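One protein chain is absent from this view; the other protein chains keep their places.
In order of appearance the chains are A and B, and numbering begins at 1 in each one.
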Amino acid sequence: MLLAVLVMGGLAVLIAAALGLATSWLSADGNDAVEQINALLPQTQCGQCGFPGCRPYAEALAAGTANINQCPPGGDATIKALGRLLGKKPVAPDPAYGLQKPQCVAVITENACIGCALCLEACPVDAILGAAHFMHTVISAECTGCKLCVAPCPVDCIDLKNLA
Amino acid sequence: MIFASGIAPHWRTQHTVPVMMRQVIYSLLPGITAYIWFFGIGVAVNCLIAAVVAALTEASALLIRGRPVKLFLSDYSAIVTAILLALCLPVVTPWWVTASGSFFAIAVAKHLYGGLGFNVFNPAMAGYVAIMVSFPEYMTHWTAPNIGDIDYQPLSALATLQYIFTGVLPDSLTIDAISRATPLDTVKTELGMMLTMGEIRANPLFGDLGGRGWEWINSAYALGGFWLLFRGIIRWHVPVALLGSLLVMAGAGYIIDPATHPGAGFHVFSGGTLLCAFFIATDPVTCTTTNTGRLIYGAGIGILIFMIRTWGSYADGVAFAILLMNMTVPLIDRYTRPKVYGRPPTGKEQRSHG
Partner (left out) sequence: MCPQTNKPAAYDPQPPRPEWGIRPPTRKTGSLKLPILEASPPRWVVIPIEQCLGVSARAIVTPGQHVLTGEPIAQADSVTGTDPGPKLHASISGEVIGIENNMVPGTSAHREPCIVIRSDGKDETYSEYKNLGDPLQMDAGKICTLIAEAGIVGLGGALFSTAAKLQNSSGIRMLILNGAECEPYITCDEMLLRERARKVARGAQIMMRALGAPDTVIAIESDMPEARVAIYDAIEELGDDRIHESVVTAKYPAGGERQIIQLVMGEEVPEGALQNDIGYVCHNVATAAAIAEFFDEGRPLISRIVTVTGGGIETARNVDVRIGTIMADLFELIGGYYDVSSHLIMGGPMMGVCLPNDELPVTKATNCLIIMKSRELSPPRQEMPCIRCGECNQVCPAQLLPQELLTASKQHDMEALDTLGLNACIECGCCDYVCPSYIPLTAQFTSTKLEFRAHESGMQRAAHARERYEARASRLQQEQAERDKQLQEQVDAVSGTDSIDAVMKRVASRDKKP
């Protein structure tokens, strides 16, 4: 009886140790993990997840301090992909971080633009062309629809148009 | 002239699911006929009980799940499961044991997993194992074949019916009197008693290859299996891999120690090997899908059958071998994918871009 208990207990300890070692030896390298996670995110740099950009969110996911369902532009496809990469179960998108909206691009109403260059600074992908006191315009092909340019504009001349 | 519409392709196969299942039933008929010849009508009665219970269970399950009853009942898959289960049971199994097994097979092993196409475990084998562990005593009441020259009086048809439905035997008999060990049982027990194979085979129950009677039944199953291969209902990979690996293992055992290993012919022609090879292991839902995967799957079953028969505590390891390999099917499927057109041949899973 004692022998049986010792054998089973010993086996359990051995297997647990093996699994623990495997987790640390075979897991992805720190930086690599962030790169892989970042590659799955939609790169709108919109900040809706609560982090200032996609890379900080990726870093938080790698550290385990964020959930996989915080990215509205990514939608279900990103949640599934993140779940598969990180070994987590896919869950519904968290509405506290916003709802997934259709793809849109920003458009500047040129009549109203005063050339203040505040939106140039705000765009995370440099999709706004222009300079101080010169007309600003959005390069539609590069715009990711993150809406970060709308708030800084002092004359509210930036609108978002649905692509769909 | 106005014409009707449809989507391409406009030609489909004639081998629909009901057609395939019916062909399986037809190709089991030679085996069932041989079984009735040697063991009496009990097997037919068991098939009937199992089939009726299976059909009722399937209809109820479909109604409860809100699925189209007529469509799924008329595909005969429940009947095939029931017959395969009944063929694994002793002839004098009480009706309620057969019914429980059939109910478990359809309700639990098939519909709780999602119905046709979604079950992981072979329903017939799952049902068999369920009644094997729940009613072990009834599963040992095997009878001897009607071959005339052994000291055995087989039950009459009426007595068989009476026992199956009421559990009452004719006055002069007890259940122990009519039960005999199967050839596989005999080999296992007597090897355990340190007899040699030569001595064991001297028993009049043993024929040229397997047990007498049993070898005819298994040959009839093989005949049915060849018919299925010919019609293209099944492919050769699983039966060949299963029988091949079993032959190799049994042959090796026989060569190494003929006194304690019965040899390849015995393994193939006794128990449920040929039934398994052509009908149970080839069940498309629980089998792997690629050809390479099927070879691995069949080989695994053959090896497990040999291992359980030789070193396990059950006389026939077919059911457990099938269930164990069913568990590995998703893994085998994952790693035996063929190379997609246009991709370089590497060992890893390929993506179109990094």
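Quick notes on this structure:
We take it that a contact is a pair of C-beta atoms (placed from the backbone, for glycine too) under 8 Å apart; a residue touches a chain by one contact, two chains touch by 3 or more.
All of these numbers come straight from a predicted model, not from anything done at the bench.
Only one of B:Gly66, B:Gly148 or B:Pro338 touches the chain withheld from this view, namely B:Pro338. When you scan B:Glu58, B:Asp75 or B:Asp316 for touch with the missing chain, the hit is B:Asp75. Where chain B meets the missing chain, the touching residues are 1-17, 19-20, 68, 71-72, 75, 115-118, 235, 284-285, 287-291, 294, 333, 337-344, 349-353. Those residues of chain A that touch the chain absent from the view are 38-39, 41-45, 53-54, 76-77, 80-81, 84, 124-127, 142, 144.
Going forward, only the chains that are shown with their structure count from here on.
Averaging Cα coordinates per chain places chain A and chain B 53 Å apart.
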